[in-house]
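Every protein chain except one is present and positioned as in the full complex.
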Amino acid sequence: QRRGIPEGIFAAGKTAPQVVALAETALETTGRALITRADDAQIEALESNLLESFPDATLERWSTTVLVRAADAERPSLDATVGIVTAGTVDGPVADEAAAVCRDAGVTIDRVDDVGVAALDRLLDQLERLREADVLIVAAGREGALPTVVAGLVDSPVIGVPVSSGYGHAGDGEAALAGMLQSCTILSVVNVDAGFVAGAQATLFARTLDRART
Amino acid sequence: QRRGIPEGIFAAGKTAPQVVALAETALETTGRALITRADDAQIEALESNLLESFPDATLERWSTTVLVRAADAERPSLDATVGIVTAGTVDGPVADEAAAVCRDAGVTIDRVDDVGVAALDRLLDQLERLREADVLIVAAGREGALPTVVAGLVDSPVIGVPVSSGYGHAGDGEAALAGMLQSCTILSVVNVDAGFVAGAQATLFARTLDRART
Amino acid sequence: QRRGIPEGIFAAGKTAPQVVALAETALETTGRALITRADDAQIEALESNLLESFPDATLERWSTTVLVRAADAERPSLDATVGIVTAGTVDGPVADEAAAVCRDAGVTIDRVDDVGVAALDRLLDQLERLREADVLIVAAGREGALPTVVAGLVDSPVIGVPVSSGYGHAGDGEAALAGMLQSCTILSVVNVDAGFVAGAQATLFARTLDRART
Amino acid sequence: QRRGIPEGIFAAGKTAPQVVALAETALETTGRALITRADDAQIEALESNLLESFPDATLERWSTTVLVRAADAERPSLDATVGIVTAGTVDGPVADEAAAVCRDAGVTIDRVDDVGVAALDRLLDQLERLREADVLIVAAGREGALPTVVAGLVDSPVIGVPVSSGYGHAGDGEAALAGMLQSCTILSVVNVDAGFVAGAQATLFARTLDRART
Amino acid sequence: QRRGIPEGIFAAGKTAPQVVALAETALETTGRALITRADDAQIEALESNLLESFPDATLERWSTTVLVRAADAERPSLDATVGIVTAGTVDGPVADEAAAVCRDAGVTIDRVDDVGVAALDRLLDQLERLREADVLIVAAGREGALPTVVAGLVDSPVIGVPVSSGYGHAGDGEAALAGMLQSCTILSVVNVDAGFVAGAQATLFARTLDRART
Amino acid sequence: QRRGIPEGIFAAGKTAPQVVALAETALETTGRALITRADDAQIEALESNLLESFPDATLERWSTTVLVRAADAERPSLDATVGIVTAGTVDGPVADEAAAVCRDAGVTIDRVDDVGVAALDRLLDQLERLREADVLIVAAGREGALPTVVAGLVDSPVIGVPVSSGYGHAGDGEAALAGMLQSCTILSVVNVDAGFVAGAQATLFARTLDRART
Amino acid sequence: QRRGIPEGIFAAGKTAPQVVALAETALETTGRALITRADDAQIEALESNLLESFPDATLERWSTTVLVRAADAERPSLDATVGIVTAGTVDGPVADEAAAVCRDAGVTIDRVDDVGVAALDRLLDQLERLREADVLIVAAGREGALPTVVAGLVDSPVIGVPVSSGYGHAGDGEAALAGMLQSCTILSVVNVDAGFVAGAQATLFARTLDRART
Partner (left out) sequence: QRRGIPEGIFAAGKTAPQVVALAETALETTGRALITRADDAQIEALESNLLESFPDATLERWSTTVLVRAADAERPSLDATVGIVTAGTVDGPVADEAAAVCRDAGVTIDRVDDVGVAALDRLLDQLERLREADVLIVAAGREGALPTVVAGLVDSPVIGVPVSSGYGHAGDGEAALAGMLQSCTILSVVNVDAGFVAGAQATLFARTLDRART
């Protein structure tokens, strides 16, 4: 694809062999495959079958996201740091999608987990790290207040990612999305659970920054 | 009414004479009148006409809310403090409704304004005052994150009041309401702009507390 | 957590071993574990595995909610009564969540079941009990009218809990939530099925009251 | 129209002369005109202009609804009683629409006002009257609990009419509509503010009943 | 229950033994049991287990609805006819719920199936039968136009029942519900799939009519 | 524009001089101007000011839609007939928008008004005319049943246009839109009140047909 | 059915034997059967069982859609071309429904796949083919931009089909539907995933065109 972001393979709703086949094609044509929303069976299939056909490929896994790279795939390195921040455990897999896209592009990642607004001191303890990133991706579910609070504490751009946790009224990520769109601090936003998109947007910025720095 | 909360007179959509007439009846039958969502013309009419008929009555005004009490109306005093907190200027009139109900009941009010989450240090500066209240009413619009953050910092119960500010998607207070219902800290909530209800609920708490203390 | 409310372990969507592991950690670090929305298999696992590791712990179960307390966990007792009221059988598990939080805190609970507005005389028969509670939690599904009616009959604060029963238009608890937010009597409200939150909010008030009384 | 219900003239959004012209045509062709949602200017125009052209016609007014009948229009009388019940003042004009349709058809009307569920004793005081009606129309806004409660107390069919009062979340009658559709007692329902439709449906019942009785 | 309508046992989401147990209790205490939304396994359990305990009871089944009556249960007969009309096959089980309630009460039922508006001549062929009913229940899914059209052709009251068929935008019965509420002919309406409620409302009217006739 | 449909000038929310200026530009550059949703003042301004600048132009008006054509504008004539059908008076202006686009293109229009489903015989009386059109545009508000019924009676394609009449739940044309999308007969649909779009779509088909015929 | 479009058999939610039985009846009475939304098991059952009973029938399959035609069924041929266009792989089965209806009617189909707006050059490469069709069906999910873009490039009518792909906010086809209804180019639209309806509407156009051409 034009922008150098790999096509993600969205595993949910596909059979394990379908996922492996799509990953094989991606590996062959582009040297890498990025699989998101995979379950354990699909990941096992990738680990056994895919690595059989491509014995020299490397496979990295973050919860439900998998990045496979051919031995000879180019491994870029960009002079830019993306902070990836989560409010709680449930936000992890969504942040992992973002991390995988950044990793593929060679962005430096600074991951800060479990700093949701219910325990503000844990967040404030990480303030210096948050301020050092060039751009921040902040994932939060339920009421999704974390990106709003972070964007009041740092000078760099913040991309909010609403997560589909919660239950009852607006519990499928809609409360978090609405809150981020209404944020009283400056945010741009992606769709619910769209860690992939947030990672890609941060990567596009990182690449511009890398060119400016080098 | 059974619970000792005055019937509010909802002025929006009524003519000034209608509002005055309703207030007169309330004054006559209960010794006080609480008027909410009044505009300047309605308040002027109350000030000139109502005080003409009831020259000894006292009239207090908070932005769009007015409390009139007959000279001989009982003026209770309760041994309990309600903290009333706003995120920004736009939340003022909604908080004023709550304050008027508390004032009528003789609750001690501690008002803390303009401590929205975009400037967290202003909020943290007020932490001791917030921790001293017996119960807190926190009004916030847009993404409505303030009650969530406050409830992570204090031990007393917090009642969230979503305010109908904001624009675009979920901008009529719906984002704030959804966020408070999904809050990752413990809150109970009232409807959008329902400062009156929050004030009444806090008053019911305060009265029970007063009885326990005296 | 600051406010002395245990972190609930939300069992829905977790495996039985995950639930047991989380409960073990909670028991070790805080002396108790509160598990909500557990199914039979998860509860059996708790009963056999958890009590094996902590043979002196006590386990109490209310439908889908489980409270485990270490032998040496402190068992507080608060001088305050929370009335927990349901409209019908389907509201039971939601009320049980509230009860478990109150129980953990040592609040006196007065439980009144099956007094929905379709049979008003059953409700009126319980009026004296309802009036004696310091604060009331009222859970109701479908049209959710019960908290509104109760709040017209008592002087203490009422917290409404909408329950996700019903079907068709707004049948997932949305009708009940909307009705409680629009209530013509004074209520504060929590999210659909959020018995846990209602119990915690009532507990915070009970604790303040206990301090006032003792 | 086939069913003997007059075409209502929906005045909202029309000019006074348009309303008068439509009413004249209705009077000429059917001997009567039923005008709903009229404001004061439109009603004055009807009173002066219409009664000038039809000096022998009679004009009855209920808040925003007007029924004009030619001197020689048939004035039926049906042996059936429709109870028309409101929760509060704001529900009056909606109930008046229903009353006008029933009145035109010659149904006996028993009107019971201001018996909302916030003051249950006022409702219970009217129980005998409510039980004597052949069919009940119950109009209520905000949370719309009244028809549900009434339908638990009587044996005759109840038609619920949600009223567009309230504010904030679902405050345009949507909460009341949702609640009536989810009612835990037996109701059928019409659209928000559709007093006209409720009156017509009750009239159709009443006419069948009249034929059975005579 | 006061109104003589049996409590329906909503089988969906219950185990077969639970359904049987609830039905046994109902049979013992009221002489009959009405089970709705039952699947084949639940119905088989009712047929084998329930009839074992109550060998003289009779069991009638209409698709997913079952009516069991004790040998000595009273079998009333009312002098009134309810027309039950469906647009298509998919509306059958919803209409069956209505039919079972009417059957239990002894109402005469005239069932007219498969006369949806896509084939208007089939509907017009049944016009005489439709006109002879005292009250009509009309169930339709997708766009739900059938009750509107029927109510333009008959003089008796029509109760519309939206059915949760269809797919895509508003495909869960919401389009049909909205259309019936907006109907340009006179209808009252029940919730999506609420055949039970429609049957009960028609029965209440039929009983009044029966008293008038006898 | 590529497809030969004029750019409509949407007058709502513009001043009369703005509308005239836009119409002048359109006349100059394309020889014609099509103005929709114009009020009386805007239309008077067009009639006096525009015709002053372009004295030989012709102006045609249908309720709120105006078509102005320069003296030398080409006046095509297509060998194809579009039936334009309305349910009631309120649908007229929306149908007029469609008619104006068709008229501009030289399509033969067969207009059939006031044949809503509440009076089915008026519709059936027009059946032969409806069956002769090459394509039908059917506009209806409230429950929007008319296009569904028409499409069950004719062999040609039907384009449904939901109209924003009605009130209460889904009363802004949403019920009609949802119903047309769920139609049990074959329809394609345009947005609420989008008579312009329906007219343009019918014109595109008419032009293809004209080419086939000549 | 009047319009010569076969009744589709909607397989989703039916058992394989039910689908086979419905298909048999259709084959017997109309000489063909069109089955949509079938899964592999249902299609295998059709292939083995149905072709056993009707050994001379032909069965064609496109992903989840199956068209069976008796040996002696008429096989019409229409002088008209429908372009069927998809944005991506996920839109294939929806487009296949449309194709099957067109195929049954003898329309010439020009299928253009995988030309979504993310890779505009692939779309522009197919422009000549798109411009040669008499009418276009364009299926797209997620944001559903493709029909809008296509309709800006061709002169023939375009029917948009929103597809229920996507996730998060409005991810069930609602974003695509809303976008097509709001399109800044001329479109008519069918419901989400309603390939069947789009194919039928295009066929009705094609049949009129064929009559004009021959």
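For reference, chains read A, B, C, D, E, F and G in written order, and residue numbers begin at 1 within each chain.
By our rule, contacts are C-beta pairs under 8 Å (C-beta built on N, C-alpha and C of every residue); 3 or more make two chains touch, one makes a residue touch a chain.
Note that the structure is predicted; figures quoted are calculated from it, not measured.
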item: Omitted-chain contact residue, chosen from G:P6, G:G92, G:G116 or G:P157; value: G:G116
item: Hidden partner chain, touching residue among B:G31, B:G106 or B:G171; value: B:G171
item: Candidate in contact with the missing chain, chosen from A:T36, A:T86 or A:Q182; value: A:Q182
item: Of G:S53, G:T89 or G:Q182, the residue in touch with the unshown chain; value: G:Q182
item: Missing-partner contacts on chain B, residue numbers; value: 118, 167-169, 171
item: Missing-partner contacts on chain G, residue numbers; value: 87-88, 116-120, 142-145, 148-149, 152-153, 166, 168-171, 174-176, 178-185
item: Contact set of chain F toward the excluded chain (per top definition); value: 1, 162, 164, 173-174, 177, 191-194
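By definition in this document, only the chains that are shown with their structure count from here on.
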item: Computed distance of Cα centres, chain E from chain B, in Å; value: 49
item: Cα-centroid distance, chain F relative to chain G, in whole angstrom; value: 28
item: Per-residue multi-chain contacts in chain C, two or more chains; value: 118-119, 152-153, 168-169, 171, 174, 177, 181-182, 191, 194
item: Chain contact graph, described as a line, ring, star, complete graph or other shape; value: other
